[in-house]
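Of the protein chains in this complex, one is absent; all others appear in place.
Here is chain A:
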Amino acid sequence: MKSLPITIDSVSKAYGAYVALDDVSLDVQAGEFLTLLGPSGSGKTTLLMALAGFVRPDSGKLLLGDRDVTRLAPNKRDIGIVFQNYALFPHMSVLANVEYPLALRKTPKAEARQRALDTLARVKLEGLSERNIAALSGGQRQRVALARAIVFEPRVMLMDEPLSALDKNLRETMQYEIRRLHDDLGITTIYVTHDQREALTMSDRVAVMNSGRIQQIDTPQRIYDRPSTRFVAEFMGEANIVPPGSVRRVDGADASRETVMIRAESLHLDAKLVGRNGVALEGILRAKAFRGENWLLTLALDGGQEVLVCIPAALAGGCAELVVGQRVTAYAPAEKVHAIPGAIA
């Protein structure tokens, strides 16, 4: 199956005074798994719906391969979509739901049935084909929705928070399965979520969106370790934004003159873990909490700034003895100290 690249070129969309998409451009390669990540209202779903054809951009262009689809009707785009609430037809059986797109394409009945059954087997729903949709669990519905979206071999797939209704364990299983399915089929996929961990786990690249703009597009690792804006830094996890004066080099050399981001889990209490070019932060212990797999310490730096320190339980020898109010120094390796241009702590 040949998948297509997607080009989003300066797309804008406003609803009255509210700007949902503000000059968004994005290139998705053929076969890529790209996630649009952002808080609600960031424009990620609007962008997805524009690609699907349910939202018409005010300006800009959308291309699937070389084909301009900006003004093409949704039913002519050949895009597989998995909706947030699955959008399965409640008046049809599982099999009929999956056969639906094939029936529309006038696929011969016997062939359609065989393909639907094969696709159901692919998503591990063998034996449930005659079931009523109402008789399925959330996870099973999710799988039917997936099967229905891939059975007609679309060359692009869009997924709108498909796992948000599932419980945590099931969500993790499905993350893995969706990614495996993507790797098997090689369909160019745009996945929308507000869950940063899900985005990091599943994607080739992540586009972080906020107020209708793409803040950063990068690999999961770079998005996490090298955020380009303060918003991205804070949205992706526990980020300490530290002003220039509060950081010193362990070896006494001059410290950076920029505002930096240090993730809570990059900080240690043991200077030996960070090397000579690492940095140190000093402050008063404000609170400590044991969270099972780690300890979470809150330090107040001398400038009043609060910093979170997350110590894995395996390395947290001294944490239990720390007393709130005592002075503590936390260390971070140089490569985990990331300058954020223009950010003010």
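Note that contacts are C-beta pairs under 8 Å (C-beta built on N, C-alpha and C of every residue); 3 or more make two chains touch, one makes a residue touch a chain; residues count from 1.
Just so we're on the same page, contacts and distances are computed from a predicted model.
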Chain not present in the shown complex, as UniProt names it (candidates "Glucose/mannose transport system substrate-binding protein", "Phosphatidate cytidylyltransferase", "ABC transporter permease protein" or "Formate dehydrogenase subunit alpha"): "ABC transporter permease protein"
Chain not shown: contacting residue from A:54, A:176 or A:290: A:54
Contact partner of the left-out chain, one of A:10, A:132 or A:277: A:132
Residue among A:104, A:121, A:273 or A:324 that touches the chain left out of view: A:104
Contact residue for the chain not shown (choose from A:15, A:89 or A:290): A:89
Sites on chain A contacted by the missing partner chain, in the whole complex: 52-54, 73-81, 83-85, 87-93, 95-97, 99-101, 103-105, 109, 130, 132, 148, 152
